[in-house]
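Let me give you the structure first, and then I'll get to my questions.
What follows is part of the complex, with its chains left where they were.
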Amino acid sequence: MTEVPWEPGEALRDIAELDLDRASRRGYPEAVYCEGKTAAQVGAIAAEVGARGVRTLFTRAGDDHARAVLAHLPDAAHDLTARLLAWPPEPPEPTGGGVLVVAAGTSDLPVATEALLVARHLGRSADLVVDVGVAGLHRILSRLDQLRSARAIVVVAGMDGALPGVVAGLVSAPVIAVPTSVGYGAAFEGLAPLLTMLNSCAPGVAVVNIDNGYGAGHMAAQIAAPVPD
Amino acid sequence: MTEVPWEPGEALRDIAELDLDRASRRGYPEAVYCEGKTAAQVGAIAAEVGARGVRTLFTRAGDDHARAVLAHLPDAAHDLTARLLAWPPEPPEPTGGGVLVVAAGTSDLPVATEALLVARHLGRSADLVVDVGVAGLHRILSRLDQLRSARAIVVVAGMDGALPGVVAGLVSAPVIAVPTSVGYGAAFEGLAPLLTMLNSCAPGVAVVNIDNGYGAGHMAAQIAAPVPD
Amino acid sequence: MTEVPWEPGEALRDIAELDLDRASRRGYPEAVYCEGKTAAQVGAIAAEVGARGVRTLFTRAGDDHARAVLAHLPDAAHDLTARLLAWPPEPPEPTGGGVLVVAAGTSDLPVATEALLVARHLGRSADLVVDVGVAGLHRILSRLDQLRSARAIVVVAGMDGALPGVVAGLVSAPVIAVPTSVGYGAAFEGLAPLLTMLNSCAPGVAVVNIDNGYGAGHMAAQIAAPVPD
């Protein structure tokens, strides 16, 4: 796949000005946030992506968006849980340090999987640990070695959002915390875990948007990037 | 000290209608919330309390309030940290189960001390553990025996408010959680730990108002009350 | 039914790490919060539960979740109002003190029923009183004897959420308050009764999450647990 500079085609001109030189400028592929776009718009973008051969992720893709992408990029990888499509389907060979994605509960899997796949498609090796919330501390404490071997850790949690602070107190790597919109009414669609994470007693926690697995995986990949000589 | 029914005196009639039969109706002494009252009003209430000989707590007492109480009840016990006065000064002989008050940080001491003293003045034995927040899990884990021997546990925490949920996952006793207004800006004066506690993943946590050590100590004393035959 | 330690099977490994020794550690059965999980995930958990013979509750179960549970645990008890499944279907023989669940209005029945059933499945005797909101005080005042005979009281209310504070003023038992998302716009999906309950003038009220009947029933069962010798 040759990545070449390009100009948006006619169909795209009125709806999007893709930032496809991001790879050269920032070192990471473009991502297309599908929510709020029509399937036709996403399809037009996918067509351009294919024509130019630029590595691209499509995030928050509903069924219609996915169909539109696959019509133009039939070999794209599509993860239903993460609602993510990636093209080309295979991530690059991993470099840098390892990323560990930790999900407090099963309901946090969609967001955690998105973070996991994004980290991989940005060039890191990445693993996933699920259902180790603080209500049963033995679950996370039994993972200390795995936690301490990661260069960057993403912790995904809804409800009380307490897990990232607990993890940060156990390791020296930085923790990226992702609140999810999972929980009873007073979780207020993710506001509660968001505030918990921002107020973490343990230093070494920084927070991304509610349900934003993409942002967390991206940040973790940057942190664990190979250090230039 | 004989507790007798009474009628408010003349000075008190226009400002307060004390609920002094609460002891007989609910089994616990009256409490006077001083904040928002003038020192003169609190003094008038203290005079009546002394005249009638009714066990009473004065909570959230500023310096002026304290002086007004002590003018009429010179032997009242006054705890500066908890901003609490109690009359008579000695708690009753403890009955029922034990109460344990746990404070996540040193800054939570005023609220925790209020809970501790209230539980004692309502007739329970009560102990205090301080500075065992989740940023260093070994601190709370080293207290497991003490935690598991309590009949009711009060956990006081600001910032991320994560400690009550962690404690609840370790014990079978009910946990009363008290958020405090301690922390950086996004703690929003206690809103963040309040939401964390309400969203605790572990069942067995119920929450009282921000900085309300009185309410927590009262609730714990009720939970640990001796079971009637 | 023999409760034995177990290890999660293959199908479960990537989605959940059940805390099935909670019974031994905390003395209460596991609960699976179904909302946010797929039916397939809940089904896999149910299969493991059956294979191991561990007492388990499934809360917030939608129709799909219920079908998935019943496919693996056909004799599970299913309460449609509470959206709760329990396996084994019969609660244990009640011990400890009595729990009383009080619902302010008919619309609060789903949450109140969840609390009622959870208390029973955790081993308490429990009763339900419905539609005794403060707009007609005679309704709650006519229940004083029933209220005063309970060891723990759960009060469920939406709208103004005033009932728990009124009840707490009438009894010496602790009151667990549950706000519900019932009411006009300015109830803000349960925020209004949540705040009311946290600000209860009467001490002896602690609060759980909006619509969280499970948490309230669990807390009440802990409070009313038999006191160890």
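All chains are identified by letter, namely A, B and C, in their written order; residue positions are counted from 1 within each chain.
As a convention for this text, a residue touches a chain if its C-beta (ideal position, glycine included) is under 8 Å from a C-beta of that chain, and two chains touch if they have at least 3 such contacts.
Small disclaimer: the values here were computed from a predicted structure and weren't measured.
Participant: Which total copy number does the whole complex reach if 3 copies are given here?
Facilitator: Taking the 3 displayed chains as part of the assembly, the whole thing totals 8 copies.
Throughout what follows, only the chains that are shown with their structure count from here on.
Participant: Does the chain-touch network form a line, ring, star, complete graph or other?
Facilitator: It is complete, because no pair of chains fails to touch.
Participant: Can you tell me which chain is nearest the middle of the complex, judged by mean CA position?
Facilitator: Taking the mean of all protein C-alpha atoms as reference, the closest chain is C.
Participant: Please state whether the interface between chain A and chain C is built from the same residues or different ones, using more than half shared residue numbers as the mark of same.
Facilitator: Chain A and chain C contact each other through largely non-matching residue numbers.
Participant: State, to the nearest whole Å, the distance from the C-alpha centre of chain A to the C-alpha centre of chain B.
Facilitator: Their C-alpha centroids are separated by 45 Å.
Participant: Measuring from the mean C-alpha position of chain B to the mean C-alpha position of chain C, what distance in angstrom results?
Facilitator: Inter-chain centre distance comes to 27 Å.
Participant: State, to the nearest whole Å, the distance from the C-alpha centre of chain A to the C-alpha centre of chain C.
Facilitator: Averaging C-alpha atoms per chain gives centres 35 Å apart.
Participant: Among the residues of chain C, which are close enough to touch at least two other chains?
Facilitator: 194, 209, 215
Participant: Hey, which residues of chain C end up touching chain B in the complex?
Facilitator: For chain C paired with chain B, touching residues are 25-28, 31, 97, 151, 169-174, 176, 194, 198-199, 203-209, 214-216, 218-219, 222-223, 225, 227.
Participant: Spell out the residues on chain A that touch chain C in their complex, using ranges where they run on.
Facilitator: It comes out as residues 105-107, 109, 128, 130-132, 135-136, 139, 158, 182-187.
Participant: Could you pull out which chain B residues touch chain A in their complex?
Facilitator: Residues 104-105, 133-137, 141, 159-162, 165-166, 168-170, 183-184, 186-188, 191-193, 195-202 of chain B touch chain A in their complex.
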